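Left out: one protein chain. Kept in place: all the others.
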Amino acid sequence: MTIQALEAHKPVSKTRRVRNLKEYLTGWSFIAVPMTLFAVLSIGILFYAVYISRYDWGLLGARKYLGWQNFSDSLKDPVFLRAIRNSLLYAALVVPLQSAMGLTLALLVNSKIKGSNFFRATFYFPSMASSAAITTLFILLMTPDGLFNKILHYFGVNISNLFNQGQWLSDSRTALYSVIGLNAWTTSGTMMLFYLANLQGIDGSYEEVAKTDGANRWQILRYITLPLLKPAHFFVITTGMIGALQLYDQAILAGGADGSPNYSLMTMVLYIYNACFRQFKFGYGAAIGLELFVLIFSLTLAQRFLFGARAWKGDN
Amino acid sequence: MDKKYLSLTSALAALVFTVPFAVAAQADTAAPVTITVGTWGSSPAETAALNDTIATFESRNPGIAVNLQVDTGNYETDMAAKFASSTPPDAFYLNSSDSQLWQQQGVLADLTPFIAASKFSTSAFNPSYLTPYSQGGQIIGLPKDSNPLVLEGNSILMKEAGITALPTTIKQFDAQAKLLLAKKILPMCVDADINRLGAWMVAFGGGISDASNTKSLLQSKGSVAAMTWIMNNYKTGVFKTPAQISEGWAGSAFGNGKCAYTMEGAWLDPSVQGQNPKIFKAMVKGPLPTATQSGSLAFTAAWAMAKSSTHQDAAWTFIQYMESARGMTVWTSYGVAIPSRTDVGTPFGYAVNSQVAAMKTTKTTPSFPAWNNVITAFNNAAKAQIQNKKFVVATAVKEILAAGQAAWKTT
Partner (left out) sequence: MEGRQLKVIFGKYILLAILVLYSFVSFIPFFWSISTSFKTESEVFFNHILPEHLNTSAYVQIATKITPTLYTLFFNSLFIAVTIVILHLILGSTAGYAFARLRFPGRDVLFYMVLATMMIPDQLRVVPVYILLVKMGLISGHPSNFLAIFLLKAVGALDIFLFRQYFLNIPKELEDSARIDGASPIQVFTKIMLPNALPIIATVSILTFQGSWNDLFWPSIILQAPNHWTLPFGILEFQGQFQTDWPPMMALVVLSTLPILLIYLFAQKFIINMQLGSAVKQ
């Protein structure tokens, strides 16, 4: 038995107990205000959603008890199944992309390369504007005559012979991928910021030891820096996924409330919007919302176990 | 009795009797009622026109003050939140496509008793604009204006192809399209949107829905014929969607001189004027070409009243003014909308729009609760077909109409 384990079995002294109680109280008081607000404005609404999801719930309240019908109806709607597929595909691609780009950018501007101050400022530019402003601009850039196609044309691509005739956002085969490109680009700056902040928290002594042991830069990155960033990876990937599965702004701006063309931009949250505000079926919307919640929550749990205890609990 | 004496006493009597009432009436106006009026904002010009119309209302009704709230966000979302919390504006815009949906939710006041009590006549309205707002024996709104689709032509481009006048029949249109294509001019830019293409269905003798505004005509003979003609035009390049030519909507394609024709409403004019004054000067307007009948699709919005309003009388006074010939004259004189009444003069520059608006064959878009689903299904299916260069017209038509028809049944 190790000493630590022995200590854990020692009877707890009275002063220790007082100190524990003090720590409990400090802990609870530190989270009291946020938890109260969350309980009312978010968790409370989750329970409200559970309640109304069993009804045909209109603007002025319950109209009819439906049991599980809202849930079973949703799984029979091909448009909803398409929305699930789109949201999952979007998240599966955009999360690794934005995380990898953010990490790469952070490592680059954190190193001592020439002009790192300048790059640190410019790389953040796409993340600065509101999603509405940047998406509006992106739509202009991606039109058949837009800048993107002009660049392709410059490199010898014949736009009119492309399978989508250069209509990146209005062709159902490329619309979602175009939005993935947009969001990987615009969120990479934010992800860079997260990684940058966490890179400062790394104990530099590990790297120095490795360097004196003759490790090269790649080895330091691979065996020291990246593993030490585990809590940051966990944060970036978890929040990235939570956000990605709720794609809405860019989808409605590029494809309208219809999620057009051919439902390629219909996402789960856009589907909820349509149910609630274009049909006033709040019970149905709540049912979809709960399905989305369960999906995101289980994927988050899966990640917590995938990343292991250290990402979740740190070193202590 | 002396006549003079009689008139004097009666005048005195009238004075004695009316003064207290007049004073009482004045006491009423001393504490004016404030009503909240909610609208969506479609352009600064529309807000300005609305503000001026409200000013004329307030000067004629000193007892009522209007607090105008122009919604800059998402109107449907914001109104839903306000209805659900019982705090909607007293009077507000009602989109025809929302009318049945909102009525079903029980949030709209029935205007029938107010119309009866104030002897307000609805006979001056084009009946097709009243339909979306009078269902189930109730009148839940009165059309504040209308806006039909008309054919707009760029006479500069037309001249290049040797065309002197707008086509009045489909046959003429087809012939002109050939001339334009020969000169490498795109004949028509129109989005694959049921809210545009539906006008052709009317022109071919079909339509989107029947007179009750709820029964589908999508798979009627006329509509199939129209869709066949339309899809054939998309296939041969006579029609192009704005997305195909790098534009956000057909109006800006027209304003950029990228197409000879387009089919939009009165909102096109100020937009083209701002975008390209030269093309605005060269713009000619006419009714849509006819296949079997002259007709079009029109959009309408109404003034409606909240069921939960505590100032319903004042709100009705306001709505009544906005719907009167006088109020509508002020409102439409700015050219942002076309009168829904036939007894209001034509705004300058919008004679064609007004003429089409008054036609019996001009149909409003449907207004039943699943209409939004139909739009979604139809447009998605149409765009999916067009993106494939090699689509087969007959199957495309069948699939698009079937998608719209299937969505019709959902509620």
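Per-chain numbering from 1; labels A and B assigned in written order.
By our rule, contacts are C-beta pairs under 8 Å (C-beta built on N, C-alpha and C of every residue); 3 or more make two chains touch, one makes a residue touch a chain.
Values in this document were obtained by computation on a predicted structure and should not be read as measured data.
**Student:** Write down which of B:57, B:93 or B:249 is the residue touching the left-out chain.
**Tutor:** Only one of B:57, B:93 or B:249 touches the chain omitted from view, namely B:249.
**Student:** If the hidden chain were put back, which of A:37, A:89, A:221 or A:306 would touch it?
**Tutor:** Touches the omitted chain: A:37.
**Student:** Which is it among A:81, A:128 or A:157 that touches the chain not included here?
**Tutor:** Only one listed residue reaches the unshown chain, and that is A:128.
**Student:** If the missing chain were put back, which residues of chain B would it touch?
**Tutor:** Here the touching residues of chain B are 41-44, 46, 69, 71-74, 77-78, 80-82, 84-87, 249, 251-252, 255-256, 267-268, 270-271, 274-277.
**Student:** Given the full complex, what residues of chain A touch the hidden partner chain?
**Tutor:** 20, 22-28, 30-31, 33-35, 37-38, 40-43, 45-46, 48-49, 108, 110, 113-115, 118-134, 137, 141, 145, 147, 185, 189-190, 193-194, 196-198, 200-206, 228, 231-232, 234-235, 238-239, 242-243, 246, 248, 269, 272-273, 276-277, 282, 285-286, 289, 292-293, 296-297, 300, 313-316
Here is the rule we go by: only the chains that are shown with their structure count from here on.
**Student:** With centres defined as the mean C-alpha position, give me the chain A-chain B separation in Å.
**Tutor:** 41
**Student:** Considering only the defined contacts, which chain B positions touch chain A in the complex?
**Tutor:** Residues in contact with chain A: 74, 76-77, 80, 83-84, 101, 104-107, 241, 243-248, 369-370, 372-373, 375-376, 379-381, 383-384, 387, 389.
**Student:** Using the touch rule from the top, collect the residues of chain A that touch chain B in their complex.
**Tutor:** 58-60, 79, 139, 143-146, 164-165, 167, 169-173, 257-263, 274, 276-280
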